[in-house]
Each structure stands twice: as C-alpha cells, then as structure tokens.
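One protein chain is absent from this view; the other protein chains keep their places.
The first chain written gets the first letter, and so on, giving A and B; residue counts start at 1 in each chain.
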Amino acid sequence: RRGEMAKATQLINNEVFRAFATYAAIVLLKMMLMSLITAYFRLTRKAFVNPEDTASFGKGESAKKYLRTDPDVERARRGHLNDLENIVPFVGIGLLYALSGPELSSALLHFRIFTGARIFHTFAYLIPLPQPGRGLSWAVGYAVTFSMAYNVLKAAWLL
Amino acid sequence: RRGEMAKATQLINNEVFRAFATYAAIVLLKMMLMSLITAYFRLTRKAFVNPEDTASFGKGESAKKYLRTDPDVERARRGHLNDLENIVPFVGIGLLYALSGPELSSALLHFRIFTGARIFHTFAYLIPLPQPGRGLSWAVGYAVTFSMAYNVLKAAWLL
Partner (left out) sequence: RRGEMAKATQLINNEVFRAFATYAAIVLLKMMLMSLITAYFRLTRKAFVNPEDTASFGKGESAKKYLRTDPDVERARRGHLNDLENIVPFVGIGLLYALSGPELSSALLHFRIFTGARIFHTFAYLIPLPQPGRGLSWAVGYAVTFSMAYNVLKAAWLL
C-alpha cells in the first residue's frame, strides 16, 4: 500500500519539486497571514463592514458607528489584494516551471528571490516604508515570475 | 495511444489525488457561483458600476441612476473576495499536500472539513447568520489549510 503511494507521489522525491513545495507553502502562508492582520486592525480600530459583526457592541446607533473604514484596515486589505495579484501567478507559473525540468540551483534562485521580495513588500506596505521600497520589491517579484513563465513557454510551447 | 496517456496521467489513478481533484473542483465551482450571485443581485437591484452596463435602461440621467452600490451586491462581492483569499491557498497547498503522500483517510478528513466549512461560510455570509457563525466557519477552513501546509513543509522542506 505504502509503496504504491510512493510511486504515484514520486514528485515529492524530486528536489526541484520539493523546493517549490517549500517556498509555495511559505508564500501562501504569508498571504494567509494578511487575513489575521486585517482582523487584528478591524478589532483594535473597531472598524467593520458587516452589521452582524458589530452586534456585540450593542444595538442600533451605538453599534452602527463601528461600520466605518479605517486607514490601517484598508492598508492591510490592499496588501492582501496585492498578494493575491502576485503570489497566485507565482504559484501557478512556479508549479509549471518546477515540472519543466530546470536546474535545482536556478530554481532555488527564483524561489528564494521571489519569497524574499514578497516578505519585504509586506513590511514596506504595512510600516510603511518610503517609496520606492515597496515599488522595487513588487517589481523584483514580478520579474522573477516573468522569468519562470519564459522558461515554461520555452520548454512546453504547444499552441 | 491511450496507454501512453494513462502512463503520463497516472496521478489520476492515485486515490488521494482523485479525492483532491474532486474537492478542489467542488470548492472552485462554489467560488465561481459567487459571480452568478453577484450578477443576480446587480440585475434585480439594478446596481451597476460600468456605464456601458446600464445602456439598455435608456440614455443620460435615466440610466445614470443605476450606477450605484447596493448592500446585497456588496455583500456577495465580499463573500467572493473572501473565497479568493481562502480557497486559493487551499487549492495550492492542497495540491502539494496530495502529492506529499498522506494517508487517504487523513486527506479526506482535511478536504471534507474544508469544503463543508466554506459552504457553511457562504450561507452564513449571504443569509446572514449572526456571528460567530461566519467567523468560526472561516477559522475552521483556515486551520485545515494551515494543517496541510504543516504536512507539506514536513515532507518537502528544502530551503
């Protein structure tokens, strides 16, 4: 039983795939962390969007005043959306890239630079750091994903 | 020809992978359903965001009044965005988890709880149910994805 599974799941024995799995899990967990940061700001700044979320603060007008936007909540939400726009293509294209047979050293270089750039991007967005800190970290992640897409298309091209 | 394909696509013969494919397709279809719900509310509440979408209601001021936000439309859109923020990590991490060789029973437990939690979350958001119904179903799905990520990192860790 176990041997049969190992055969079907041999991908996990491939070093490039293991590296991809590691970094993809890390950046997806980082993206999920944005939900907790948004929730933290919503609770501490008392800024909600759904009426049912403010019911514990009392009824009527006393609760209604917490249905508002807050700059810190909106900033965390923008960081989360930026993650979706950039980490999703990384995971999709990165998987195809990992399966296209790159050298382990090239693959690790792509995965490490992207992961570092996105972690820096989150700090740059939340602190916030002066520009062009956030812009550059965004561009680095973007360029890495573009480079992987180029390698995928070179290896797989079948239109 | 067919045999050659079967070889290359042997993943589909792996039970854990088949289970993942089933639940991933279900939650992605559920996420896609949010588009139809948003469209339904836009049409019945006559609340649009693009001027060209209101052209059939007449010209000028008579159509302009339909360029507005509506609470039901915004609620469906928030549910859709929450799906993107949570179902995308499930699909990405879940695929890596399915390829990391888990027991079928553990994998089914993860996939079933997540799928149930997200379907409940949609009802809790749209009805809406009083809190903490929506919050708890969100947390259950989050915890399942986190557990799968832990298993992926344990099996694949190559930094």
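Criterion: contacts are C-beta pairs under 8 Å (C-beta built on N, C-alpha and C of every residue); 3 or more make two chains touch, one makes a residue touch a chain.
Because the structure is predicted, anything quoted here is derived from the model rather than measured.
Touching residues on subunit B toward the chain that is not drawn are 5-6, 8-9, 11-12, 15, 17-19, 21-22, 24-26, 28-29, 31-32, 34-35, 49-50, 52-53, 55-56, 80, 84, 88, 91, 95. Although one chain is not displayed, its contacts with subunit A can still be listed: residues 10-11, 13-14, 16-17, 75, 78, 84-86, 88-89, 92-93, 95-96, 99-101, 128-131, 134, 142, 145-146, 149, 152-153, 155-159.
Methods note: only the chains that are shown with their structure count from here on.
Rounded to whole angstrom, the centroid-to-centroid distance between subunit A and subunit B, based on C-alpha atoms, equals 16 Å.
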